[in-house]
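Encoded as structure tokens, the structure appears first; notes follow it.
A protein chain is absent from this complex, but the other protein chains hold their places.
Think of it as A and B in the order they're written, each chain with its own count starting at 1.
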């Protein structure tokens, strides 16, 4: 696995291997010294063309816990500095003998584009491109589900909200299908569903009552206010009335259904505080496991052969 | 000591223990390799809701010299990112298995508030909250005084300037009283004194001539221009005429009186260059000792049991 660009190109075995590797890294978290020397002397570049605190921070932490050096480079989309082209910026960074570019970009396909042109010694990790994919987020979601429910094959999972603009949803749907989930549902108003959404391998519901019935996992999406131009929804208030996850609505799912959210949450918009802070919420566990999953992906793209021996520090 | 939030809750023994630990760290400064492995694998988060170069930098250096990893997170007060609440931001950061949040916030009480809600594995260090407290600054001031004058019990200390808006002054007054200083004086125009200032345990002077008479230490405060709204003082020029520390005015204190200032100094506003750069000024020694003091506090909140063994690298 040289790059990590999207989920759909990977097999069930490959996804499982990533999850197993991440599992081995969770033990690092419990150590007094939360660090392994696996990537000492490697240079990881956080190349963010879109602002992000959470994803950038978790990658920075993952890299540091692997003992790598981290460069943070934030490029405002407007000013690819001093008139230099994107590719020239990349070629310069790779000439500095760097090892991994973690790329976040507002345009769909940016990570794939970069991967096509980058030198052989550099690996690209897609940290979110436009509405296209956010595969490391999907992997930490899969990790959380597997950690708490073991087997995907008997699970019904509902993804609720702004599917249309969500790179997270696309990657989750792909991962759940590849890992053999029994059923993947999406629940959204028609205006927030992509055309031909069924072809992604999901059952579509516009009504929460039917859609949430008896599911094992409920994944709420953030209402991406900054991505919505025009009138996709009448109002935040009305959205919450129809799709917000309240205790009553959650009661439609299995009694022990997991509640997930990629964060940051909008309390009272897509999820009530009661549910977000309630006993079924595993939202903060997702964040926690995000470090181990990103450590796994970093270690796998840099040194595919070393995964088994990852932890012996 | 799990958190380090303010001075007034600590005993003389506890303050002395911090100063002793800092003393042991001053030797690190003189080593060829200015680094001890004490906090290797720990994650320190600089969580700054207010701009700061000096305090953030000294904490970052202190953490790195203890071999910890440092995350710098600057949150403009306006935009707690994407509508996420302060507490959700905190809960996310603690889910990443971080160890210490160093908090600077424009509102008094912010550090205490955060400490109340934070997970058991996270320690909070108050790096300045509103007008309330700046306890690490006060500790480095105490360290500097003790280093140069040994015993607090015979010392008269005058704090001069904008007491009303100064979190530094509040913490200094508490520390000096707990450590048994003979006398703590504040010197300021009435408009820059808090109501009932005497209750803090100080003698109040509005006139420098009386206030500076025979003191052992003069602590000048920065004129906090950005905090002053309205007409607390007629003009900078007039302020300097009445309260600025000039050689003539300094001559009122003991001949070897120390001149201190938390920085950054406003030359010609609260202090003349002659005094700031003169032989009695220990302003840059305060900065220097700030690293050792912050190393001590970081090491004590993380591993209370290890202080004695701190230096054996």
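Quick note on the criterion: a contact is a pair of C-beta atoms (placed from the backbone, for glycine too) under 8 Å apart; a residue touches a chain by one contact, two chains touch by 3 or more.
Computed from a predicted model, the values in this text were never measured in an experiment.
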Exercise. Any idea which of B:9, B:29 or B:151 touches the chain not displayed?
Worked result: B:29
For this session: Taking the full complex into account, find the residue in A:12, A:31 or A:92 that is in contact with the omitted chain.
Result: A:92
Problem set entry | Hidden-chain contact residue, picked from the options A:41, A:120, A:255 or A:279 | A:41
For this session: Just name the one of B:119, B:251 or B:284 that touches the chain not displayed here.
Result: B:284
Problem set entry | Touching residues (missing chain, whole complex) on chain A | 40-43, 69, 71, 73, 81-85, 88-89, 91-93, 95-98
Seminar exercise, completed: Listed in rising order, the chain B residues that touch the chain left out are 29, 31-35, 53-54, 57-58, 60-61, 64-65, 222, 225-226, 263-267, 284-285, 287-288, 290-291
